[in-house]
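My structure is below; once you've seen it, I'll send some questions.
Complex shown without one protein chain; remaining protein chains in place.
Each chain gets a letter, A, B and C, in the order it is written, and its residues are counted from 1.
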Amino acid sequence: MALSVEKTSSGREYKVKDLSQADFGRLELDLAEVEMPGLMACRTEFGPSQPFKGARISGSLHMTIQTAVLIETLTALGAEVRWCSCNIFSTQDHAAAAIARDSAAVFAWKGETLEEYWWCTERCLDWGAGGGPDLIVDDGGDATLLIHEGVKAEEEFEKSGKVPDPESTDNPEFKIVLTIIRDGLKTDAHKYRKMKERLVGVSEETTTGVKRLYQMQESGTLLFPAINVNDSVTKSKFDNLYGCRHSLPDGLMRATDVMIAGKVAVVCGYGDVGKGCAAALKQAGARVIVTEIDPICALQALMEGIQILTLEDVVSEADIFVTTTGNKDTIKPQTDRWVFPETKTGIIVLAEGRLMNLGCATGHPSFVMSCSFTNQVIAQLELWNEKATGKYEKKVYVLPKHLDEKVAALHLGKLGARLTKLTKSQSDYISIPVEGPYKPAAYRY
Amino acid sequence: MALSVEKTSSGREYKVKDLSQADFGRLELDLAEVEMPGLMACRTEFGPSQPFKGARISGSLHMTIQTAVLIETLTALGAEVRWCSCNIFSTQDHAAAAIARDSAAVFAWKGETLEEYWWCTERCLDWGAGGGPDLIVDDGGDATLLIHEGVKAEEEFEKSGKVPDPESTDNPEFKIVLTIIRDGLKTDAHKYRKMKERLVGVSEETTTGVKRLYQMQESGTLLFPAINVNDSVTKSKFDNLYGCRHSLPDGLMRATDVMIAGKVAVVCGYGDVGKGCAAALKQAGARVIVTEIDPICALQALMEGIQILTLEDVVSEADIFVTTTGNKDTIKPQTDRWVFPETKTGIIVLAEGRLMNLGCATGHPSFVMSCSFTNQVIAQLELWNEKATGKYEKKVYVLPKHLDEKVAALHLGKLGARLTKLTKSQSDYISIPVEGPYKPAAYRY
Amino acid sequence: MALSVEKTSSGREYKVKDLSQADFGRLELDLAEVEMPGLMACRTEFGPSQPFKGARISGSLHMTIQTAVLIETLTALGAEVRWCSCNIFSTQDHAAAAIARDSAAVFAWKGETLEEYWWCTERCLDWGAGGGPDLIVDDGGDATLLIHEGVKAEEEFEKSGKVPDPESTDNPEFKIVLTIIRDGLKTDAHKYRKMKERLVGVSEETTTGVKRLYQMQESGTLLFPAINVNDSVTKSKFDNLYGCRHSLPDGLMRATDVMIAGKVAVVCGYGDVGKGCAAALKQAGARVIVTEIDPICALQALMEGIQILTLEDVVSEADIFVTTTGNKDTIKPQTDRWVFPETKTGIIVLAEGRLMNLGCATGHPSFVMSCSFTNQVIAQLELWNEKATGKYEKKVYVLPKHLDEKVAALHLGKLGARLTKLTKSQSDYISIPVEGPYKPAAYRY
Partner (left out) sequence: MALSVEKTSSGREYKVKDLSQADFGRLELDLAEVEMPGLMACRTEFGPSQPFKGARISGSLHMTIQTAVLIETLTALGAEVRWCSCNIFSTQDHAAAAIARDSAAVFAWKGETLEEYWWCTERCLDWGAGGGPDLIVDDGGDATLLIHEGVKAEEEFEKSGKVPDPESTDNPEFKIVLTIIRDGLKTDAHKYRKMKERLVGVSEETTTGVKRLYQMQESGTLLFPAINVNDSVTKSKFDNLYGCRHSLPDGLMRATDVMIAGKVAVVCGYGDVGKGCAAALKQAGARVIVTEIDPICALQALMEGIQILTLEDVVSEADIFVTTTGNKDTIKPQTDRWVFPETKTGIIVLAEGRLMNLGCATGHPSFVMSCSFTNQVIAQLELWNEKATGKYEKKVYVLPKHLDEKVAALHLGKLGARLTKLTKSQSDYISIPVEGPYKPAAYRY
């Protein structure tokens, strides 16, 4: 590939679409900060002590304005940061420009090819001769994957002299990964192992990435500690329940301009996404019907006055369908509307709730991302602070309850909340520490 | 002005931006029909008997896709129609094109000058030698105004030979009206009086237009019967309560992408618009505070758990402000967001609820407009059917209760509702006619 | 009848069950005052100027604790008061005792015979030689009826010497009325005419009483001005919408202990009572279905996501039925529960919403009655203040809008509300008086 890294006047590397968009990016960054109070509270609380002093953080996560606020929170806490996107389309170029100019090494632009994508990922992990990053912020697990595959290849190469063969796989993207690793082997056969040695840990954002980590843990191949922030209450409830409750009507209105009141809306699945979608539709005046396979979730819907039927029962009378299941053979998951010429009745079929916010609206609002990203910051701090204690082994951990609570606490100030503090005597009486954790691990919220 | 009327191959007059957009307009018209069940039900119920056979209808009302469905409902019932917009910016050119090509004489385009606007209005009223329209559909009262001013000028001219003097007014728009009338006097000094003679009546859509009509009624200058459809329950509740409940969060999200949940939102005024806005914000998870001058509306808010405070009380803690009052010295009514640099707290100030749907979103959804426009159709039918009975004098009437109920009934089928019908014996027992009206005139719903 | 009036040590007349219950009544009166802020605010605002100084008020209205707070508000404003109940069963004897001992002449006890009932009504109206009351507070119109029938009989007697014949009617209660009047004629043939002469007016509480008044107005037989407080917004919305929203689940739970969540509940009628019942059931987690004859109310239900079906459609699947219509041939209106032995499914059939609060719970809460009774106080004040101006003729009037607003205003303080006050300039700008009325008469709230 003919890609070449550029440098700012201060010498920081980058590769973005158009650095001149940095001012526009900065403007939107300033606005986003107001809606990301958890990250801003991190800066206020932790900034003065510079806890990330000396830490190198590589991040692979959609290079958006919201992520830019995350990056500048990490640097405000003392970290040095390199970044790439975790999706070829998701970069906001003005965000990338502002960060590249002002704060961190960025390799990301909207519309990368797959080759370019993996080149960016490699750049993001490459901190020069001294090895790789101390910490990784991951979304989907591609940065983690590259290191694991790199280490595997280096070990095989050392053992047998064999290099990875891109032709050994049918998966076009994995071909590219193998090519990059193969090419890297020629110049430095210890590159990924040096990374592994240095790495304190990774914090992972998504269901997909977390699933991969648990598989590696089970097979005994996980090379460094991992914190699963995907299952924090402050991540999952916001991404799913509160986020979709906000985004579903937004996306629905932008996509169709249809009046929700008076319509019959079917929500397939009553998990957190379905609960959020159903609540929003009900409150907008729709009559909501839910389909479920899980009797507990079905019973919960009934307790809210929502009817449980099958798709066959409702297909002829419903106006709006929302699938939240990701399953096949349900309603075809795309945003579209068919008008049946004979009846002139329309059916609106919406994408899965968790995607419609991206497809039809503008993604999760910044406040939701503030919750996710504050989990990332707190997880990174935890890994870094405990790097010498052995607290975290090469396993996958959920964020400890008191840190999940910390993420919530960091958002309360902006919302004007005044928390009650236990007295020592009350704390003793109910056997709950003054500083938390306030709930047992299995608490359902 | 150098404007000239064009003609379709069938000889129908028009003046639109671009007739080639007609196909695109037709496509959107087809989609809108699904969401305007009241109008479609009118076609089904009344179409076969062609009640408007022989009626000429002139309409002055935003030439949008939704209005296009209204126009084609009037023609489907047998009317001949001429149309102009009632606002220089509100025409959707593809809607105008589709109607001009297929259904009615249209004189409207987006971005008219004021001169062009009044030329269009005059064209719309001009049915040639035989006089003007039989019926007027008015929105804001400009068509009605032109006829009244025209008649006044003709009578003055006949009496004293004086023609209107555009220089007699400082109002730039009224100058144009006087000019048009003055120029018309030269060619036909009975034009507007012939219109007046032929006119059966007008049905008026808006608060502004209705106010003018009542003033003319009081001063004894009203020249023909008028039906005020603005105060029908099926118009006012939909435009205000249900319409704003739908549009407020839509506009708010499109304008700001801000998470509503957790915010403190202030709604100034708790009339129907305020009730709709407050309900939507509350349901989206905001803490809503209302300001009110009216103690009854204030008490209603309290019964919904909403705090009543003054603007001074809340200005420092609230995140979102919505004014529904149209009053001065309240929050400045424009959609904007200021971030105060010192505090980094943002205040979102929104336009009046009733305008935000236009300014920030896409206007009322078609279903809301179906309610308004079905009122228009039913009012036009009532005027036309009673033209010979003397039922309507030169006064302003609200739509009779049973017709307001009829408008509602025309929307029920599409929503799957099954109405109960009184038996004769039940009807006698509770002294309510089987066919309605079901409520006394002052009923509050 | 062998009934005889008793006297307190201060000489005030009374006839109650047991004066020794006065202390218990006083205790409950003290508690009720907290929940009747409108009446208490009347005492604070009007008490010092003693506006009822010199006024004799006779009241015929359920002699309950809540009514006791009304009576003592009237006396706190300077009135002299005599009272009877308007229902043979509704008197709370401890309330009657407390009032009799401390504040006003009371003739009421729980479980009167019809003869006793009318004897009490006559006592209540009898102020001795100087004629009757200046003002009447009526509920159901019995006090008003007695005077009208009395006057009619005296005039007939004067004209023809004929006395009323109890045997002329089949109605057992009317027989008693005629007997009382006939017997009175023997001692004073001008008694009711003297009452009529003195009477400034009546304020009437209920639909039934108001209906009678309008009939007398139409037939030209109404003898004095009447204010209909039944149709004040602050009366009707509280009695119907807010009152039933509160009382329906209360009565339902007390009567059946059934879990509302998850049930299918049918509400017959979606007027204010039905709206209140449906809202309460929906919020408690029932799936609500409404039956309606009125298409406007049906459309309103649909806009809240409520299905509209007929009784036939739902009878086999619904668990709870609430009738709000008062019509015949609907669900049989009594509170009961049948378990069909074959299916073991139960159907709960509830009394009409407006009665279930009495039948199954404890009637409207005091706050609701505070709204009704403050309307009574304000109406009485209005009649008294305008007694010499001729403002009120022998017609039926609804309470003027600004006084309806006043009733609301008197309740706001206790609920912590802070009303906004228009500046003079704002008032001019929107043409609304600073002191109200803030809405046109036909406003729907």
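What we mean here is this: a residue touches a chain if its C-beta (ideal position, glycine included) is under 8 Å from a C-beta of that chain, and two chains touch if they have at least 3 such contacts.
Everything numeric in this text was worked out from a predicted model, so none of it was measured.
Student: If I consider the whole complex, including the chain that's not displayed, which of A:120, A:195, A:302 or A:396 touches that chain?
Tutor: A:302
Student: Out of A:27, A:114 or A:417, which is the one that touches the chain we can't see?
Tutor: Final answer for the missing-chain contact: A:417.
Student: Among B:286, B:322 or B:381, which one is in touch with the chain left out?
Tutor: B:286
Student: In the complete complex, which positions of subunit C touch the hidden chain?
Tutor: On the side of subunit C, residues 30-31, 33-35, 40, 242, 245-246, 249-250, 253-254, 257-264, 280, 283-285, 317, 337, 339, 344-346, 361-362, 365-368, 414-416 touch the unshown chain.
Student: In terms of residues, what is the contact footprint of the unshown chain on subunit A?
Tutor: Against the missing chain, subunit A presents residues 231, 233-234, 236-237, 242, 271-272, 291-300, 302-303, 307-311, 313, 325-329, 404-406, 408-409, 411-412, 415-423, 425-426, 429-430, 432, 436, 438-439, 441-442, 444-445.
Student: Could you please point out the subunit B residues that touch the chain left off the display?
Tutor: 261-262, 282, 285-288, 299, 302-307
In the analysis below, only the chains that are shown with their structure count from here on.
Student: Centre to centre, by mean C-alpha position, how many angstrom separate subunit A and subunit B?
Tutor: The separation of the two C-alpha centroids amounts to 46 Å.
Student: Rounded to the nearest whole Å, what is the centre-to-centre distance of subunit B and subunit C, using the mean of the C-alpha atoms as each centre?
Tutor: That pair's centroid distance is 41 Å.
Student: Name the residues of subunit C that each touch 2 or more other chains.
Tutor: Touching at least two other chains: 299, 302-303, 307.
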